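With one protein chain withheld, the remaining protein chains of the complex are depicted in position.
Showing chain A:
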Amino acid sequence: MSSVIQEVASTRRAASERRKGDGRMAALFLAPWFAGLFLITAGPMAASLYLSFTDYDLLTAPAWVGFDNYVRMFEDPRLLTSLQVTFTYVFVSVPLQLAAALALALVLDKGMRGLALYRSVYYLPSLLGGSVAIAILWRQIFGADGLVNQVLALVGIEGTGWVSHPDHALNTLIILNVWTFGAPMVIFLAGLRQIPRMYYEAASIDGAGPIRQFWSITVPMLTPIVFFNLVLQLINAFQNFTQAFVVSGGNGGPADSTLLYTLYLYRKGFADLDMGYASAMAWFLLLIIGGMTLVNFLASKYWVHYDD
């Protein structure tokens, strides 16, 4: 009897709570997140916006300089170089990386034997590629006496020191980024699996061959995944840092040829202690990434196919 009463009471309580909403509970569950949002993310964001209008070296108080840092940026030849290096890096490596990912995903689909094994092997570099260890390896294999030149010597070609040559150093970083195509490949594989089989069955009943099916079913159905990967990998590539830092010994050389934007930002902020300038650079980076993502979304209307 008492349990029935309890039950009724508690259902009542539950019902009334539901009507009121769970505001206090939510505050409890979200407390760590709110603290993080304000103390670790939003607060520092506002502070960095403020600092970007100041001259600040960490030791003396920030001095307001208006738009000085932003104006200086466009007169700074090294900054312009770093932008050029970064754009080359991003817009060469990401398309190559995605093309490799897509090509492999298409070959691996069709439930072939050994799929899981191939997928793992191709995916492994994505997990390791961001590490210092791999950057060290890259510095050796593309060095003057490195693995690449040893292999080239076997076929009688004399290579140069790839990482120490201003014309080639960036290419080694691009190769490294392409090497990590495994992660987008796995996303492509998942996307391919979501295309309903019946589309292909219907198409083949209508007499469409494999090539026709590829262009009329696979390609359009896959465009949302291509878009997703593109947005994601572009954003990632703009922020890459470790490999350029380690391969160039921390200075973006030779002759600033691997001076990625983030590397220059780090040098300005934490080597030269020009923290106002570094903050302005960070906000400009946010603007570039945000703008590029926006353009991507706008352009997606013209080529991404949504099935609805």
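By definition in this document, a contact is a pair of C-beta atoms (placed from the backbone, for glycine too) under 8 Å apart; a residue touches a chain by one contact, two chains touch by 3 or more; residues count from 1.
FYI, contacts and distances are computed from a predicted model.
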item	value
Record-based protein name (UniProt) of the chain missing from this complex, from "CheY chemotaxis protein or a CheY-like REC (Receiver) domain", "BtrH N-terminal domain-containing protein", "Tryptophan synthase alpha chain" or "Carbohydrate ABC transporter permease"	"Carbohydrate ABC transporter permease"
Candidate in contact with the missing chain, chosen from A:S257, A:S279 or A:S300	A:S279
Hidden partner chain, touching residue among A:A99, A:L127 or A:A255	A:L127
Chain A residues that touch the omitted chain in the full complex	6-7, 10-11, 14, 18, 21-23, 25-27, 29-30, 32-33, 35-37, 39-41, 43-45, 47-48, 51, 58, 104, 107-108, 110-114, 118-128, 130-134, 136-141, 143, 145, 147, 150-151, 154, 179-180, 183, 186-187, 189-190, 200-201, 204-205, 207, 209-210, 228-229, 232, 235-236, 238-239, 241-242, 245-246, 249-250, 262, 265-266, 269-270, 275, 278-279, 281-283, 285-286, 289, 293
